[in-house]
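So that we are looking at the same thing, I have put the structure below in structure tokens.
Shown here: the complex without one of its protein chains, the others still in place.
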Amino acid sequence: MLLIKEIGTDALFALQRVLEGEELERARAFYRHCADGDLAVCVAQTDVKGDRGKGPSAQADPDLYLRIVDQNADGIVVRGAKVHTSVSMNANEMIVLPTRTMGPDDAEYAVSFAVPLDTEGLGLYVSSYAAGERNAFEFPVSSRYKMVETLTVFDDVFVPWDRVFMCRDHEKAGPLALTFVEYHRFTAVSYKLPLLDALVGAAGEIAQMNGIMKASHVREKLTWLITYAETVRALTEMAALRCRTGAHGIAYPDPMTTNMAKYTFASRYHEALEHVQDLAGGLLVTGPGGEDWENPEIRAVLEKYFRAASPADVRLRMLHLISDLTARDLGGYHAVLAVHAEGSIEAEKLQIFRSYDPTAAMAYARRLAGIG
Amino acid sequence: MLLIKEIGTDALFALQRVLEGEELERARAFYRHCADGDLAVCVAQTDVKGDRGKGPSAQADPDLYLRIVDQNADGIVVRGAKVHTSVSMNANEMIVLPTRTMGPDDAEYAVSFAVPLDTEGLGLYVSSYAAGERNAFEFPVSSRYKMVETLTVFDDVFVPWDRVFMCRDHEKAGPLALTFVEYHRFTAVSYKLPLLDALVGAAGEIAQMNGIMKASHVREKLTWLITYAETVRALTEMAALRCRTGAHGIAYPDPMTTNMAKYTFASRYHEALEHVQDLAGGLLVTGPGGEDWENPEIRAVLEKYFRAASPADVRLRMLHLISDLTARDLGGYHAVLAVHAEGSIEAEKLQIFRSYDPTAAMAYARRLAGIG
Amino acid sequence: MLLIKEIGTDALFALQRVLEGEELERARAFYRHCADGDLAVCVAQTDVKGDRGKGPSAQADPDLYLRIVDQNADGIVVRGAKVHTSVSMNANEMIVLPTRTMGPDDAEYAVSFAVPLDTEGLGLYVSSYAAGERNAFEFPVSSRYKMVETLTVFDDVFVPWDRVFMCRDHEKAGPLALTFVEYHRFTAVSYKLPLLDALVGAAGEIAQMNGIMKASHVREKLTWLITYAETVRALTEMAALRCRTGAHGIAYPDPMTTNMAKYTFASRYHEALEHVQDLAGGLLVTGPGGEDWENPEIRAVLEKYFRAASPADVRLRMLHLISDLTARDLGGYHAVLAVHAEGSIEAEKLQIFRSYDPTAAMAYARRLAGIG
Partner (left out) sequence: MLLIKEIGTDALFALQRVLEGEELERARAFYRHCADGDLAVCVAQTDVKGDRGKGPSAQADPDLYLRIVDQNADGIVVRGAKVHTSVSMNANEMIVLPTRTMGPDDAEYAVSFAVPLDTEGLGLYVSSYAAGERNAFEFPVSSRYKMVETLTVFDDVFVPWDRVFMCRDHEKAGPLALTFVEYHRFTAVSYKLPLLDALVGAAGEIAQMNGIMKASHVREKLTWLITYAETVRALTEMAALRCRTGAHGIAYPDPMTTNMAKYTFASRYHEALEHVQDLAGGLLVTGPGGEDWENPEIRAVLEKYFRAASPADVRLRMLHLISDLTARDLGGYHAVLAVHAEGSIEAEKLQIFRSYDPTAAMAYARRLAGIG
């Protein structure tokens, strides 16, 4: 379960770069604990947030952002809930991070810590999205793999001090949130590359199987898909090649290039789906199901009528792969993740703007304009 | 069941505009038969097509386009299969149309007729797509409505002469196919308007419920959605206002404007999905399901934590509507239909190009260039 | 000089719709004066504006928006400057309108009036853009036509009361500004249609002359251009068909549809230039000039080597038309006007958002979601 560790390591790196003093020591100790035990670590960051037009302390219910409700010599007590917590069902430990910049009024919301998943008061409410058994003919991917997200509720959960990484330090809430995202966005766009390869490859396969490879619009769409996938790959690799060393000697990928990679991935994903669906054809949503395929009598009919430039068998399987990836709930899952996961499209644009240094370009423009 | 009649009337109009002589009389008689009986009429047009790079008579299996295999004094016998046949399960009669232009070698494929659905040898193989029971909380639309498509197999079906509208008249195959599409594309883009209104309305609702209405990027996306939906509406209305009268006094919407409406709808649909998903948030694919909602104890937790600028109840229902329309199989169904149904995006572009009269614009350019 | 009257009539209609009482009578009298005298009327609206981040009364120099500096029994005295005043050089009368919504502090800036062009203190500073003689071979359009804009300075200009339409009525400044734009944006997009036809026609001509008409990418680009021009035309016609009657019985085109037409025109204009340039080829900027063409010896060389699927003569003339329209200063003029004239792209989006009535769509979404 590599993915779990990747999310966890993103948070572990961020904690060790942003924290100082005793908190840093706690983070380092927790890091060793995870490494030594080969533990799966998930991360809960996004608060439920309530009314998005208001900050943590201005909500109708103060629990709409996770907060410290009590504190004593042994530790803190927290209440609230996080959404979109990936793979929490499969993890040993959960790291909790603040979701955004906090002001002085939001001090009780500036909190970060780690707890084992079996902690008292910690509740996981699993999303029903894409639940249920599926047959492998119709759902070649989603019948085998499923990522699970939870609403993660902290019902007055106690956290001992050695697991508390941030307590009311509102000035560090934003930096910690952003530093985690710096790593996590790079992790995310890296693990999206196989998804893009699957779309490009499936598009090429189905174009050949349908016998349309020579049509100019088909080549146009394949070229678009190739350019999309390979631009994301090149930007991702470049983000790594341009990595820098941050506080406490911890390296990080170049933020501007990382965000450009993620933004390019996110902002063209739906267009990619359109092109793949275009090449595949309407059978994506009108094709035959697994039960019919299992019936020998019906299968003979399907085999006769669904052959194209390839036999019906491989063509239907490729169509169902594309349907699974683009036109059913797994497809919708990836489409929504493209827009929202690891930061929204708007967040990525904001980070590109902020991490770009305009000094040289503006000075060059002034020079060309003959200004001072 | 209005939709069934709309598909049927598109074909009935096309037959009565393109046919001549005895065939025209048969079509008119069939039209009166349907009208008098208030019959639901479906249409089977798209052949399974086999290798798209080859024409009907060049396929490995001659049955990959529907064809006449026998003929006698009483009628004809046809064999082959049509895909994507909508609402055939709910119809009384099925009109069969050729799918494309035919050459002299394809004469046996130039065939059009009508049969009752209970005709011997006619087999309907229902698609499994989006099958199964759903709860109304998670699937507010798809739990109630489902359009069914079939693979429609003609296993040596006999059709009496008074139901045969075209028999080996290969020169009329293309005109009949295109004339049907002229009506059908207009019908299609007309009935898509409520879907676009649902997307615009749901986007506006969820933006308010999330409390993000004042953010500039939110207004930008809502404006995009409005412009998209209203441009499609304006073009659709204009196609009707620019209608003309064709052969045998039968009116038809302006082809260029119809195709522009359909193309505009089709080519921006996926971007519309992206914007609606962007405004809604990641809960589209990580939100709670109907069973949890039914449990009073869990519902209390969900109500506490999913309230935003509106109570959790209405917000979750709106989120599930958007999930149903954009991120699950109903959403995938509409997305694929946008690209493929009633003619592909490429077909629409081709018809815009063909139906545009460049004479005036080219003469104007020559005049401006000072040429002759 | 029809254009001048169109700008003038846009303002005359707006004044007669927005004003009341004595001011309305003055506007009506001025309207009759212009009609009776068949006068050319220009409009000065856009103030120089200074720092765009500040309102009129917050500028470092109070004259950066036109304002009333004195007033007596005979009339008012105004000071300030307007930019982008089209065809002021060719007009008999100039109508001055406020440029934006004004607050109570901006009362002295809420002013509208009319003056003859030869009024004392009125100064016109003509833009140098695209000035100079041009030969007709290289510049087939811009050698013959030129629209002139001025910086229009009011150096304590006196305006008698019967020419004053608005004086410190800050609440009407916004409505008058917007009402003028409602007409003017419709006028503008209407007179852009020949420009779009010229682009479509020239693209078709040069594609034929270059011998590339059968290439699929060429048809793709021509189809794009046709769809662009014809969508703008359809929306413009629909804005007129959906016209309504406003205050004082004065009709106006539908604002939402007008703004969609203008926005569609404006936001795709640069892409249109790209496609036309793509079809034309690099000779747009490396081709021979008029002097070489006039030289018989050189012309023989040019005629030999610039023939394509047409003789060199007509092809070079068509190329120079396209260069004039897309790649030289006339082309730049139209490109910048597309983005800024008669309201910016942002202003058009804002008006689409404001003029759209979301009630029905949002109620429909709520009904589908099963909400009350």
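We call the chains A, B and C, going by the order they appear; numbering starts again at 1 in every chain.
Going forward, a contact is a pair of C-beta atoms (placed from the backbone, for glycine too) under 8 Å apart; a residue touches a chain by one contact, two chains touch by 3 or more.
Predicted model only: the values in this text are computed from it and were never measured.
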item: Contact residue for the chain not shown (choose from C:4, C:43 or C:81); value: C:81
item: In chain C, positions touching the absent partner; value: 46, 48-54, 60-61, 63-64, 81, 83-84, 123, 125, 127-131, 138, 149-151, 153, 210-214, 217, 269-271, 273-274, 277-278, 281-292, 298, 301-302, 304-309, 323, 326-329, 331-333, 335-337, 339-341, 344-346
item: Touching residues (missing chain, whole complex) on chain B; value: 216-217, 220
item: Contacts of chain A with the absent chain, listed as residue ranges; value: 136, 140-141, 194, 197-198, 200-202, 204-205, 219-220, 222-223, 226-227, 229-231, 234-235, 237-238, 241, 256-257, 260, 263-264, 314, 317-318, 320-321, 349-350, 352-353, 356, 358, 360-366, 368-372
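Everything below uses one rule, namely that only the chains that are shown with their structure count from here on.
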item: Reference chain B; chain at largest CA-centroid distance; value: C
item: Chain centre separation in whole Å, for chain B relative to chain A (CA means); value: 34
item: Distance from the mean Cα position of chain C to that of chain B, given in whole angstrom; value: 40
item: Intercentroid distance (Cα basis), chain C paired with chain A, Å; value: 46
item: Touching two or more other chains - residues of chain B; value: none
